[in-house]
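One structure below.
With one protein chain withheld, the remaining protein chains of the complex are depicted in position.
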Amino acid sequence: MTARVMVIDDSMLVRRQVSAALKTPGYLVTEAVDGVDALEKLAGLADTKLIVCDVNMPRMNGIELLERLSAQGSAVPVVMLTTEGQPELIQRARSLGAKGWIVKPFKPEFLVATAAKLAPLGA
Amino acid sequence: MRVILLNDRRAERDAMVRALPQDTYRVEAVADETAALAAIAREAPQVVVFSAPSKGGQDLARRLRGGENAAEAYLLAIVEAAPANKELSNLISAGVHDFMRRPFADVELLERVKAPERLLRWSRSVSKPCAFDFSTALDVTTLRAWRNLGQLVAEDLSEMAGSPFSVSTGYPAHLGADAACASIPMSLAGDQLELRLSIVADTPATKWIRETLLSDPTAQESTMRDALRELANTAGGSLKRAALSESITLTTGIPRDDSTARFPGKHLCWSLKLEGGAGCLAVVGEVRSHTNQRISAAQLTEGMVLAHDIRSEGGVLIVPAGSRLTATSANRLAAMLGPRYFLEVAPAA
Partner (left out) sequence: MKSISPKNHPDFELMDHHLMDVAVELFAAYDVPIEHCLPPSEEGLGQETYCMSSIGYVGNGVKGVLILAATRAAAEAWTSAAGGLECDLVDTVGEFSNMLLGRLKGRLLREGIPISLATPMTVIGDGLRISVAPGVSSWQFFEGPGWHLGTRLDAAFDPDFRREATPAAPAEAGDAILF
């Protein structure tokens, strides 16, 4: 059994790193370059079980995406993966429904453990 | 900042004193008008917070402002939960800048007392006379985070790279004008400052990026450049988090490809050498100043950074100062505020 994860980041390097970390245990990873791209892709990927999302992105940032997803009533858990560490921003994301916050550079094992908790394979 | 608190309710007064951090505010708390006027005469305050009586509040405000040293102070009135509308407009006519209703939380008092600093930065940018000119622009070079930038960045990049860097000051002499470079702009919009962090890679370092970070020795140039931009992004994050510990909130922009053929302004440089001579990265920090613009909400575009809070008519915070606008938020604000609403912004970074 597999589970789909969407990684949203304007950096190709980060998308590659997340993909590499999550493909190893067996996740299927889809990529998006910013919030707008993510919304378009999510509309056609109803089997997405987890979103890993940067904060600072052009067109639509991660917080704005959380607002949109919350307004849509999305139940897909979202974990922020970002260089930001401000407690107020973390609180804001949490209040918008984010399930976690990981500060870059990230340890791949933390990301895998997070995915296992929020979107276990075989569930 | 010197703050005078005039409140005859001792418990409330003492709670207010405790709410204001001593390392930022020099608070003199008094119980009556006579003591307040004496305190103002002794040393000019930047902020006066006073409990407005239900009758005569505007007269008290006028007398407080009438003191020689208080002409330019920021006046904040505390009123009862449901003051009459006339009472509030009388207070404002008498020169009160803001008010708080009882009961109020300690965080609200702190936010209201912080407001004048933001107003000052805004008023400076539109060339109005400085009504309460008490703060000086930030000297970034005094920040520990800035002085230790090379070390900070090296630590986080080492995490990313899985191998340590050795750090030394100075720009590597062998890096030519055509070396690969990415930079990230960072704003301190209220101070009209822009910082630019650049990461420059020599040829062996670009090879290391391909082989180690990308795990693809044949990765295309565009892919390598993307990775270099992410290194700049990581560097920006390191600086931002370190500056937070010094209570400075920087706004990060989007990293971009850049050129080494320019490093104007005040800049610091560090050389980060990879283990075993595998390559060298340069970290360059530049300080630039810019002039904020005052524009209509209809002209907002992606990348601009707000220099002040945007609040609703009821005082609710909509977007905080320092927010970098995306296309989404720029359009939303333009629609919400309309073309007659003017804001101060730092130029798009």
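Residue numbering begins at 1 within each chain, and the chains themselves are lettered A and B in the order written.
Note that contacts are C-beta pairs under 8 Å (C-beta built on N, C-alpha and C of every residue); 3 or more make two chains touch, one makes a residue touch a chain.
This structure is a prediction, so every number in the text was calculated from the model and none was measured.
From the options B:Pro45, B:Gly150, B:Gly237 or B:Gly322, the residue with contact to the unseen chain in the full assembly is B:Gly237.
From the options B:Ser89, B:Thr141 or B:Ser245, the residue with contact to the chain not on display is B:Ser245. The missing chain, though absent from the display, is touched by one residue of B:Glu33, B:Glu72, B:Glu159 or B:Glu211; that residue is B:Glu159.
What chain B contributes to its contact with the hidden chain is residues 9-12, 14-16, 18, 102-108, 155-156, 159, 234, 237-238, 241, 244-245.
Interface residues of chain A with the unshown chain, by the touch rule above, are 83, 85-87, 90-91, 94, 98-107, 110-111, 113-114, 117-118.
By definition in this document, only the chains that are shown with their structure count from here on.
Centre-to-centre separation of chain A and chain B, using mean CA positions: 28 Å. Against chain A, the residues of chain B that register as touching in their complex are 156-157, 159-160, 213-215, 223, 226-227, 229-230, 233-234, 236-238, 240-241, 244, 249, 252-255, 302, 324, 326-329.
By the touch criterion stated above, chain A contacts chain B in their complex at residues 10-14, 16, 20, 35-36, 56-61, 64, 82-86, 103-105.
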